[in-house]
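Got a structure for you, questions after.
Let's turn to chain A:
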Amino acid sequence: MSAGDLVLRTEGLGKSFTLHLQGGVRIPVLDGVALALRAGECVVLSGPSGAGKSTLLRTIYGNYRAESGSILLRHRGAWLDLATAGPRTVLEVRRDTLGYVSQFLRVVPRVSALCIVAEALTARGVGTEEARAGARAMLLQLHVPERLHALPPATFSGGEQQRVNLARGFLGRHPILLLDEPTASLDAANRAVVVGLVRAAKARGVAVLGIVHDADTRDAIADRLFPVTPLQDAA
Partner candidate 1 sequence: MNGYNFAYLDEQTKRMIRRALLKAVTIPGHQVPFGSREMPLPYGWGTGGIQVTASILGRADVLKVIDQGADDTTNAVSIRRFFARTAGVATTTRTADASVIQTRHRIPETLLREDQIIVYQVPQPEPLSKLEPSRAETRRMHALAEYGLMHVKLYEDIARIGAVTISYDYPVMVNGRHLMSPSPIPAFDTPKMDGMAALQLFGAGREKRIYAIPPYTSVKPLDFEDHPFRLTRAPHACALCGAGDSYLDEVVTDDRGGRMWVCSDTDFCAGRQPAGAA
Partner candidate 2 sequence: MSPDALLSARGLRLSFGRIDALDGVDAEVFPGEVLAVVGESGSGKTTLLHALSGAMCPDAGAVSYRGPDGAVQDVHRMPAPALRALHRSDWGTVHQDPRQSLRMAVSAGGNVGERLMAQGARHYGDIRAAAIDWLREVEIAADRVDDLPRTFSGGMLQRLQIARTLVTQPRLVFMDEPTGGLDVSVQARLLDLIRGLVARLGVAVVLVTHDIAVARLLARRIVVMRAGRVVETGLTDQVLDDPQHPYTQLLVSSVLHA
């Protein structure tokens, strides 16, 4: 894939939540979102808190179910609509094409940081040794000291957990990467590492879509901003 090719496109994407436990109240969050993302570029979602940036990211990832519209994505050389794809297709896309770094690490009891990160590669058939070597290098790059690698991250600080999360997200080398507040709990030195990782990914042709509140980081990685406006305001 050459840089600049379209890799992700949403058309008329809409999402609302119906709260059955609260009398069936319906909360619309996204409506008619048309977003395009090209290989090698980084687009940062902008808009006030509560505008639905996180919802958009999660809907694209399939963590939330798209209500209307389509999420077209280049997967194994062909276009595919994630909004209507079956669960097993979504899992395959997540494994090979679409990476996601969430705001918080979901900790699995007793699994070491190294294993959590290496899983990004072993899930795709990479040998255990090679995957662990890659995971180790990525963790060190993100300043997670070696003595922590063998420990489960449950006892890590927020920043350490987030760096484990980032290591896993970047190690997977997905052509499309979604970042939800990747630097929220990081210090300046680690923010700089993340900036470096994003730039390197872009240079490899990875398309990055993110939510970044920290202005310095955003300016350092964003090629353009995509505004997300609260529906209540738009209405």
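With respect to how the candidates were assembled, all candidates are chains of the complex that A comes from, given by their letters.
By definition in this document, a contact is a pair of C-beta atoms (placed from the backbone, for glycine too) under 8 Å apart; a residue touches a chain by one contact, two chains touch by 3 or more; residues count from 1.
Keep in mind it's a predicted model, so treat the numbers as computed, not measured.
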Of the numbered candidates 1 or 2, which one touches chain A within this complex?
-> 2
Which chain A residues qualify as touching candidate 2 in the complex?
-> 17-21, 58, 62-65, 87-88, 90-91, 108-111
